[in-house]
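One structure, pasted below without further comment.
The complex appears here without one of its protein chains, the remainder shown in place.
Chain lettering (A and B) follows the sequence in which the chains are written, and residue indices restart at 1 in each chain.
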Amino acid sequence: MYRYDEFDRTLVKERVAQFRGQVARRVAGELTEDEFRPLRLMNGLYLQLHAYMLRVAVPYGTLSSRQMRMLAHIARTYDKGYGHFTTRQNIQYNWPRLGEVPDILDDLASVEMHAIQTSGNCIRNVTSDQYAGAIAEEIEDPRPWAELIRQWSTFHPEFSYLPRKFKIAVTGSPHDRAAVKVHDIGLDLVKSEAGEIGFRVHVGGGQGRTPMIAMTIREFLPKAELLAYLEAVMRTYNRLGRRDNLFKARIKILVHETGQEKFRAMVDEEYALMQGESPIEVPPEEVARIVAYFAPPAFERLPDADPATDRLAAEDRDFAAWLRRNVKAHRAPGYAIVDISLKPIGGVPGDATADQMDLVADLAETLSFDELRVTHEQNLVLPHVRKRDLPELWRRLKAAGLATPNMGLASDIIACPGLDYCNLANARSIPIAQKLSERLADQALQEDLGELKIKISGCINACGHHHVGHIGILGVDRKGTEYYQISLGGSADENTSLGEILGPSFTEDDAVEVVDKILGLYRELRENGESFLQCYRRVGARPFKERIYGAH
Amino acid sequence: MALIRHGLPAREDFAAVGSEDALPEGAVIVPFARYRAEREALLARNAPLGVRIEPGERVEELSDDLPRLAVIALAFPQFKDGRAFSSARLLRERLGYKGEIRAVGNVLRDQIFFMSRVGFTAFEVEKDKDAAAFAETMAEFSQVYQPSSDRRPTVLALRQGARMAAE
Partner (left out) sequence: MAKAELPQALTANRLGDGEVVYRTPAGAWSARFAEAAVFGTKADAEKALADAEADVAARRVVAVYLFDVVPGPNGPSPRETREVIRAKGPTVRLDLGKQAGNSAEHGARAS
């Protein structure tokens, strides 16, 4: 994985020093809260319901064991012994003190991490496929390009005061695990007919109160042109994005109001004009330098099957379930990708204790070439595990409550922090996730229900991705009481779709019953092993509406 | 209110004139709309002339007149309206403007580094203390990743230089 050179290191250290100065000015009274707020937000520091909250970036979701140990250390030293992995490959600490945040940032900088641009109207932490560099189907590892975007977008002088926040996702696989079409810019690595690899560029996707699917404005962008082309998109947005209405300020509104063809032409015109000015050019040697950091680890030559692992799978149903759900095929024979579930039955989605983080760091160091991934579905991944190590790994994960075999199943629920922590929330998200997880806990039931993505947001900002949940749940406030609106049929993969609202909202307890009924109807209606989403796409919303609300 | 020009405290030598105000003697900065309406008369005056551009206005429309303008004042009605960052870069890089680009309005100390990177050379800051901290704020970052109007060598260029030297 990428390692900072002296330049990267210097910049992150200078940012910490700058922020330390900003905090000092705030405490000394040189800055009012109104003046300080944008400064602290640009460094990921919020004031939430109970305390400050610090959001730390895990760029494109890749971590080393050393970095994970530092995250544990911070949880223990400055916070309350845990952290929350978010839906954007970040980790949040819920209880830091203002005066100690610069110290936290110093500690992070010592392991090449930061909170730069994890909030504010700037280019946010770039996200990617959690299986990058490990999955067999991959066209090319997207992370070198994500790292290049990270550097380019860090302290960009022209694009740090955009109309609104800006999120970029990159994937290198045909199966999209990075939800690129619901990002401001989504990039797919694709192979042209001539065999050249480049980017397909999607612009104007997003969730929030006006969910939209991105439009494709470039079918094939040569890799060498990536940053210059991104600058053209950003400049078009910075100049023309709406600033009169906060709710219409995202690029999705500009793109959809302008129209695909016209927006594409505007970007192309800007891109053409930029040539001959000072477009950002990345020397091939620099690309090669970054790519080299992401070279595959030294995999051993192994037979693909491991007899001891297969034997245990035959004897132990729990191990077999874990293999079935949490272990994915690796591109190297004899290796596997292991998902670590942060969704224990009845637990808080995405939360991990400092001890769990330390354990995972140890496992990564000894069993996965020192590499870890963080997923936007709020789980962790050990990307390169020898199959023969799976039994030992499973036992150790299980002892720490990290082996729930539910990846992609009903209890693998995404939930934002909601009203238990968040200042913007209208309703709690975590308790309904917990109740659903307990209701659907039975492993046989979950496996029978098959792939199912339940996503819960506590407000219209949609941090819990409810618009793209197969079953989406949105918390709303009705006269001081929490209600939940249910939508069906959303998806964030390469066939992205937005969920359709089922009807009037429910109380928390009723919402759990309604989800149960929806799943019951799915089991009645499914044909030929259809997944929930396939079934819904075939039969439509009507039978579900009739079952829940009656025929009229 | 304090003016900084080329990194130093400077005396205000331009009068900011509104759209209806009578024109005083000497150097003035006028709103873009007034400039359009009174262009001939304004250019015929024997005094330095500046134009104030609001964020939604297009600097490209001034391109033919740029050599005759001493100051382009780019307005920040609110600090968070970042359109002028693009306007400044376009003035420098696309339109070749060589005169003063001045940041006016809600200009914060913590934005000055980025402003100077995109081509601003003068800053009207609201607090005297922020003006005093100019050198400090400009020294907060010693490296930059992106090429911009300030032509600072980027980290990419420095790495490339180091590679060439090593060969």
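Here, a residue touches a chain if its C-beta (ideal position, glycine included) is under 8 Å from a C-beta of that chain, and two chains touch if they have at least 3 such contacts.
As the structure is a computational prediction, the values presented were derived from the model and not from experiment.
Partner chains of the missing chain, restricted to those shown and counted over the full complex, are A. Taking the complete complex into account, A:Val348 is the one of A:Val12, A:Cys122, A:Ile280 or A:Val348 that touches the chain left out.
Of A:Gly99, A:Pro174, A:Pro333 or A:Gly520, it is A:Gly99 that touches the chain left out of the display. Within the complete assembly, A:Leu47 is the residue of A:Ala17, A:Leu47 or A:Val539 that touches the hidden chain.
Screening A:Arg20, A:Arg76 or A:Arg547 for touch with the missing chain picks out A:Arg76. Listed by residue number, the positions of chain A touching the unshown chain are 26-27, 29, 33, 47-52, 76-81, 95, 97-99, 348, 419-421, 425, 427-428, 430-431, 434, 480-482.
Note that only the chains that are shown with their structure count from here on.
The centroid of the Cα atoms in chain A and the matching centroid in chain B are 38 Å apart. For chain B in complex with chain A, the residues that touch the partner chain are 55, 79-83, 85-87, 89, 93-94, 108, 110-111, 113-115, 117-118, 129, 140-149, 151, 155-156, 158-160, 163. Of all residues in chain A, only 5, 7-8, 10-11, 14-15, 17-18, 21-22, 30, 35, 38-39, 121, 151-152, 154-163, 235, 238-239, 243, 273, 277-283, 285-286, 289 touch chain B in the complex they form.
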